[in-house]
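Please read through the structure below; I'll follow up with questions.
Of the protein chains in this complex, all but one are displayed in their positions.
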Amino acid sequence: MKEMLIFILKRLGWSVFVLIGLSILIFCIARIIPGDPGVMALGTRATPEALEQYRIDNFLYESLPRQYIHWFEGAVKGNFGVSTQTRREVALDIKEFLPATLELILFAAILEIVGGILLGALSARYPGEVIDNSVRVASYLGIATPAFVWAIMFMLIFAFVWPILPAIGRIDVPKPPPYTGFLLLDSLLAGNLIAFWDAFKHLIMPGTALALTGVAQAARMTRTSMMENLSKDYVGAEIAAGIPMRRVILQYVLRPAATPTVSIVALDIAAMLGNAFLVEVIFSYPGISKYGINAILNKDLNAIVAVVLVIGITFLIVNIIVDIIASYLDPRIRLQGGDS
Amino acid sequence: MKQQQALLDIKDLHVHFKVYGGYARVLNDVNLSVFTGEKIGLVGESGCGKTTTVKSIMRVLPKQAVIAGGEILFEGQDVLRMKDKALNVLRGQKLSMIFQDPVAALNPVFTVGKQICDAIRFSGITKGNNKSEIRKLAVKALKECSMPDPYRILDNYPFQLSGGMRQRVCIAMALATASSLMIADEPTTNLDVTIQDQVLHLIRDLVEKNNTALILITHSLGVAREMTDRIYVMYAGNIVEMASTEEIFEAPYHPYTKGLLNSIPKLTGDGIMAGIDGYLPDYLNPPLGCRFQSRCSYASEYCGKGKPPFIEVIPEHYVACYRYSESWQKNKLGV
Partner (left out) sequence: MTVQKHEYNTESVTSRNQARISGFKRSWYMFSRNKISVVGLVAVSFMVLLALFERFIAPYPSHAGPYVDFANANIAPCKEFLFGTDQYGRDVLSRIIFSIRNALTMGIGVLCVAAPIGTIMGLLAGYTKGRLISTIIMRVVDIFLSLPSLVLALAVSAMLNPTLFNSMMAITFSWWAWYARLVYGTASSVRNEYYIQSAKLMGAGLGHIIFREVLPNCSSTILTKMTLDMGIVILMGAALSFVGLGEQPPNPALGTMIADGYKFLPNMWWLTVFPALAIMMIVLAFNLLGDGISDMLNAGEV
């Protein structure tokens, strides 16, 4: 347990460093790019006074490192400036839109882990048989199809041709009181099952669209590493010791084989965070990614920087969680410090 | 001895491997028998099919392997045609195997204790699932393998132990369930020289104490001489000679066995050992007849004609070589 704690602390300390580096990177991208940030933000028809005010508010007359320090001081206090698009504090916007995206990503990640490991294990157990071949074909399709194409196909099928699922938004019935911002959780806390079911239905299409690529990848990864582990000597030794094949597979092989799958899931969540930008737009899902796309298309610098940073933080947290799971699955990572 | 039923009887075993360009005919008509409490050595150079033979007995061959013919009778039952369930009982209670590489033979992500306890639990030697009883047996097994501090070892992961310790754990796992046949596949190849002797003695003592039969695979004739009663010499998927250990060392018949014996370095230091020229034949297109002919200094036209017969040259000493066939002898006299 103690090793675990040290491991997590090390990981956290490292993340702070990466985060600062990331913020510098994003900040530089936003400032070094040619063009007047004021004009970019306010448009060419902005009055000179408004431009002047914008420049002063955003410290544009100071040197780049000083600009960064000003920005950093604000960011630590949760102040990312004002969005030129919503005319609100960026922090407020993020607070409003982030939980929706997190809920969506979480839903998709659970789908991926359960589906991927299940399908992968099945096809490793029966290699070359019908289930294996169908999983293989399906996983090729899954990997080759971008999330936004899935999203559009689902939209076409389940919203237009056979309308059983809501096409847009997050919820159609009155919202439960916002304790956490996660609608599923909030509606359960409020005991409002109707809202829960409605919010759940809204998650199915975008969530599945985001998850499918990952399901395919996780299934292939699980299959490959299970097959690899199945050919190792220790499997022979366990079988030779009289342990039934079923138990050898479900326990002795699945656990070491799941470790690379878990690492793949981290990468897939990164892909989901990126694909959410398109999927949320398609389903008009009011999350941070849809907000981010609007910021990008309107060159709303403060909002872009904040959104990208928030996504970076989310990804870092995901990575830490995945590392913890991996170190639980494989004691070598935990006890030897692993190889970061 | 021949009258009693053999504990293990391998008859005409053929095993092929699917590879680039077709099937590699690795095991070609292997016959081997082991009697209760007997210690057998299976000797030959790397790649001659020793491991494949014993993996067939346990039915843990890799996927590419195809059993192309023959039977493996254990206590009269054919292992190759046995249902999985019966086979598991057999593996748990009667057969056990120690693998070449103790690093690979232990699951890296589970504690030693869990692995030994599971082996005991599924062997069915304890009634039901009594955890403390199983644990006691595991500790006993580790103690028998002269492991210090067995309680601590049970909670360790394999990577926290040294190579010698890991091999002892493997032996403990194999012996925790009383078995009647133990297969040891080069159990000391991957260990330090100083540890090798300890592990070998441990195996011999335990096997003798429990009256367990042993098949020891090794490419070291010295080890075989020290450990076994009877030796099978294997070359390129064939058994080429079988005799008691003493006989093999004193009066080898097959040219390959002779070559092997000549290649043992002598402590007297009279030059470098002779060795055998050439390499193992290609298993994809094995030569017709004797597989050793291309390296054999006695090879003649006979050798390419068909598989050499397994001749009993003197009682209890068999050789697969045309030199000892009647026709060869006649021919030679005729010339």
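Every chain is named by a letter (A and B) in the order it is written, and numbering of its residues begins at 1.
In the analysis below, a contact is a pair of C-beta atoms (placed from the backbone, for glycine too) under 8 Å apart; a residue touches a chain by one contact, two chains touch by 3 or more.
Given the structure is predicted, the values throughout are model-derived calculations rather than measurements.
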item	value
Candidate in contact with the missing chain, chosen from B:T111, B:S294 or B:S325	B:S294
Sole contact to the chain not displayed, among A:A199, A:L273 or A:V322	A:L273
Where the missing chain touches subunit A, by residue	17-19, 21-22, 25-26, 29-30, 33, 35, 140-141, 143-146, 148-149, 152-153, 155-156, 160-161, 270-271, 273-275, 277-278, 281-282, 292-293, 295-297, 299, 304, 308, 311-312, 315-316
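By definition in this document, only the chains that are shown with their structure count from here on.
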item	value
Between subunit B and subunit A, distance of the C-alpha-averaged centres to the nearest whole Å	53
Residues of subunit B touching subunit A in the complex	55, 58-60, 62-63, 84-85, 88-93, 95-97, 99-101, 104-110, 115, 118-119, 122-124, 157, 159-160, 170, 173-174, 177
For the subunit A and subunit B complex, residues of the former touching the latter	127, 231-245, 247, 252, 255-256, 259, 329-332, 335-336
